[in-house]
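The other protein chains are all here in position, but one chain of the complex has been omitted.
Now for chain A:
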Amino acid sequence: MAGPSASDVRAALSLGEPSSSTPPHASATPLARKPSLRKPEGMPRELYQLIGPSAPTLIEQFAKPQLKQKPNLGSGGGAGQDGNAVAGSSKVKWEWRTFKNGARSDGLKLSHWVKADTDPNADYPFAKYNISTNSYVYSQDEYTRLLEDKEWTKEETDYLFELAREYDGRFYVIGDRYDFPNGSHRSLEDLKDRYYSVCRKLIRNRPWGGDEASKNQLLSSFQFDKDREVTRKQYVASLMNRTPEQIAEEESLYIELKRLEQRERRFKKDRDELLRTMLGIESGLADIPDEDGLSASASNNNLSISLSTSGLSIDTSNKKRKKGNGDVETPISATPSSSSVIQLSQPQKKQQSAKSAAYDAAQCIVRTDVPSNASSNKSAHTPVTLRSFKIPFIKSSNQQKVTQLLAELKISNQRLVMPTRDNLAKLEGLMEAANALIDTKKLVDKVEMDLNVARARLGMAVEGGEADAAPAGGSASASGAGGQAGVETQTPGAMDVDEDAEGEQEDPVDASGRGQSVVSTRSTRSRKQARRSMSISSVDTAATGAGNKKRKR
């Protein structure tokens, strides 16, 4: 007897006949004869018979796989295929062509193959992927005001930011290359923590042009919780380092827990039933969770998701757990009553506020959270005011300059056409920004003065050291700086204008003009000329320089 056939199996399992139009016996007989012909090699006969009438589809699978048609790459050969002959008539020509990569700053010329009909002057299409991250820089003032940290010196912070800029914020690279001379050891988390906290502080404290939401969004993108990150990594490591015994133990404990819970639930059900039948009341004993297990499965899913995102291969136990979620409870939701209450009440509250928001807007009501310790005495009460009384006022010494600046922007800080709450808030933001701008300008002026003093001293020093040929590197950079100093002193008018126009807010001409003149002196003037201008600068600032000279000699 030739083993059980497919129809035999069907009969044994009391399944219907296969849904083929032909009667089973008619199809079975040719099959019984043919198999020796069509049976694929390497397949036991018994198995082949079990497959039954659906065999041909399987055979097809065993047949030699058909490859995708060769794509026509427009090679001129024509390759003999009919379809290609047609396409071949419109030959695509490729060219070896140099191209300019807009993302490169060094102007290196590379070549690549391009279709001949593309525009030779087109931009390199991949240049757009060279995006540089917006790196933050801070001034000395900002550092002392906001960024002081006893763990970090300014130099090391500078070094970190320099690295972050150089490697586009790729922290694994940064952590690898990080080697600050005489610095303590920094872990990757230390670096990230410092970097992100500095960025956050800068964002928070600099005037912000957009709305609050976008600021918060940016802030949250710089969020970094060092402790949590460390714990996470530890956790992942411990998860990776479990021994098979530990895994097995965990597994058995888990199953045990499930069993206990199930038993408890059954007990509760029995008790409920008993109470209902005996006394006709619903038992008020709702201390054991219902079977929905929603929150449990959700939290468990979260767990597995977080595991999988952290790059772990989830072992079999986890899969089993997932399967179990449908009918078993996890201990996480052991106190579901409280959690479900919270979940319920929150959306309700939100709904209410959404409804009443329109009402509040129509009634011009603004609700604020009352501090719980608010005393109810009369003195705490803010009396009625007109909105315009609350127009912000800059208390610092910059007040006049702020007013001037705003006037140039055609905004009055004394009076608004529509002094509404929003507009006043906006005005306050503007005035803060203006104040900060003026502070920055003051600082620039101060540094500028320091620079001039330094240049003057350096100019003299170079002059004095010219005889005994100052070190090459030092003199080169000094001459560059000296040249700049010369320009500065030669155009004192420009500086005056700049200072007068504190409130002036568009003077790019001035700034760029200065930059240009510096460049031009450095490039076109001979070094001798630069030296001469240096001496001019030292003469001009003789008042400050003379003292040094005397002291030096």
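In this text, contacts are C-beta pairs under 8 Å (C-beta built on N, C-alpha and C of every residue); 3 or more make two chains touch, one makes a residue touch a chain; residues count from 1.
Just so it is clear, contacts and distances are computed from a predicted model.
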**Study point:** Name per UniProt, for the chain absent here [options: "Elongator complex protein 5", "Cell division protein kinase 5", "Proteasome subunit beta type-1" or "Protein AF-9 homolog"]
**Key:** "Protein AF-9 homolog"
**Study point:** From A:V9, A:L47, A:L110 or A:V137, residue that would touch the chain that is not displayed
**Key:** A:V137
Exercise for review: Touching the hidden chain in the full complex, which residues of chain A are there? Just list them.
Suggested key: 137-141, 206-209, 362-370, 374, 376, 381-390, 405-406, 409-411, 415-423, 426-427, 429-430, 433-434, 436-437, 440-441, 443-444, 447-448, 450-451, 454-455, 457-458, 461-462, 465, 470, 474, 477-478, 481, 505-506, 508, 511, 552
